[in-house]
Structures are given as structure tokens and as C-alpha cells.
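Please read the structure below before turning to the comments.
A single protein chain has been removed from this complex, and every other one stays in its place.
Up next, chain A:
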Amino acid sequence: MFLLRVSLLAALGLSAGSVFGAIELHSFDDPVLQQRYESLTSSMRCPKCENQAIDDSNSPVAKDMRERVASLLRDDRSDIEIQNFMVDRFGDYVLYNPRLEGRTYLLWGLPAGLVLLGAMLVFLILHLRRQSSAKSLSAEERARLNALIEGKKPK
């Protein structure tokens, strides 16, 4: 059992090593640029590999995109400009967090909308219940109830 575990771990380590070996990430002397590079490349989805970020994929297009991100950063372009640059070529698909625009209002608004709808329904249900319980007593019943509460016999 122990041996199996060790060999499994070794295999995992080896395969991970080979994957990471193929991915060259750029490095910057400026820690701020480095930070921006890392957050940009981890926020973009590789168009070829369906659900890998471009900093985690060894597909050729991901490599090209990493290079482009690095060179745009060196050109002093803003994060938004770099994201727009990629979206203009590869579509909204490349951003894990799509931009807020006409086509994506539904995507962004739906969760909030659903929570709001849920809250409205809860409120409505409580309201209906209160009303129906209040309504279900007739005038006579109400009088009896009041009498009972006050500890008197109904007339």
C-alpha cells in the first residue's frame, strides 16, 4: 500500500513537472508588472483548451497570448486595454469574468435578480399568510377571542 502510494505520488510529480516545464511564464523586474502579468494571464481562458487559463496551458495559442500580454504590459498598456485586445480577437470567451455590456447584462444580473425575486416571494408569502389568518375570524369570533383573552365569558 505504501509502495503504491509512493509510486502514485512520484507519477503525479513527474507529470506535473513535465506540464509545468513546457509553460514559460514571463518574468518582470518590476513586482507590480509581475503581479499584473500573473493576474491577467490567470484571468484569461485559453481558446483552444476549453477550460484552462492561459498561464496553465501549453497550447501554442496560449503561449502566443502570454507573450502578447507581456509585450503589451511592457508597452504600458492598461489591464482593461489588454483584456479588450484579447476579446477583440478571441471573443468574450477568453475572459473568465466577462465584461459588463449589453450582451452580458443577463449573465451579471441574473444572480442578483433571482435573489431579489426570492426575497419578494418570501415577503409576499408572509404577507398573504398574515392577511388570511387575520381575515379568517369573523366579527363574532373576534369578540369571543377578545373576551377569552380578557378572561370573561362571552355574552
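As a working rule, a contact is a pair of C-beta atoms (placed from the backbone, for glycine too) under 8 Å apart; a residue touches a chain by one contact, two chains touch by 3 or more; residues count from 1.
Here is the rule we use: contacts and distances are computed from a predicted model.
The protein name that UniProt records for the chain not on display, among "DsbE family thiol:disulfide interchange protein", "Alkylation response protein AidB-like acyl-CoA dehydrogenase", "CRISPR-associated exonuclease Cas4" or "Molybdopterin synthase sulfur carrier subunit", is "DsbE family thiol:disulfide interchange protein". In the complete complex, the hidden chain is touched by one of A:Leu25, A:Leu100, A:Leu124 or A:Leu148, namely A:Leu124. Contact with the undisplayed chain is limited, among A:Pro60, A:Gly102 or A:Gly151, to A:Pro60.
Residues of chain A that touch the chain left out of the display are 46-48, 50, 59-61, 64, 68, 87-93, 114, 117-118, 121, 124-125, 128.
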